[in-house]
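All protein chains of the complex are present and in place, except for one that has been dropped.
Let's look at chain A:
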Amino acid sequence: MQADYLDGNALAGPLAEIFAADVSAAVSRCAACGQTGPVASLRVYDRAPGLVARCPGCEEVVLRLVRSPDSAWLDLRGAVTLRIPLRDGTGPGGQR
């Protein structure tokens, strides 16, 4: 398992399709163990249908994103909260 995951940086593009703010820079709290950290540091597995992001502390699923041709299905049940910084959304070079 060790070597075949990416990290939450890989979620930035797919989530940018849905949200105006950059969710990869958000801080999430794991519903299973309470660990907090940036979405960018979650372990992302892309072999499953869609993208599955797991907590680096306890390996529970925090977020799951499945894209079909006409919709995006986002399962956030493994995250208690998402704190989304909004500074990144402004200024030159920020997220559009």
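In the analysis below, a contact is a pair of C-beta atoms (placed from the backbone, for glycine too) under 8 Å apart; a residue touches a chain by one contact, two chains touch by 3 or more; residues count from 1.
FYI, contacts and distances are computed from a predicted model.
In the listed set "Spermidine/putrescine transport system substrate-binding protein", "PepSY domain-containing protein", "Sugar ABC transporter permease" or "Oxidoreductase", the entry agreeing with the UniProt name of the missing subunit chain is "Oxidoreductase".
Of the listed positions A:L6, A:A31, A:V66 or A:V80, the one in contact with the omitted chain in the full complex is A:L6. Annotation for chain A: contacts to the undisplayed chain at residues 2-10, 12-14, 16-20, 22, 24-25, 38-41, 46, 85, 88, 92-96.
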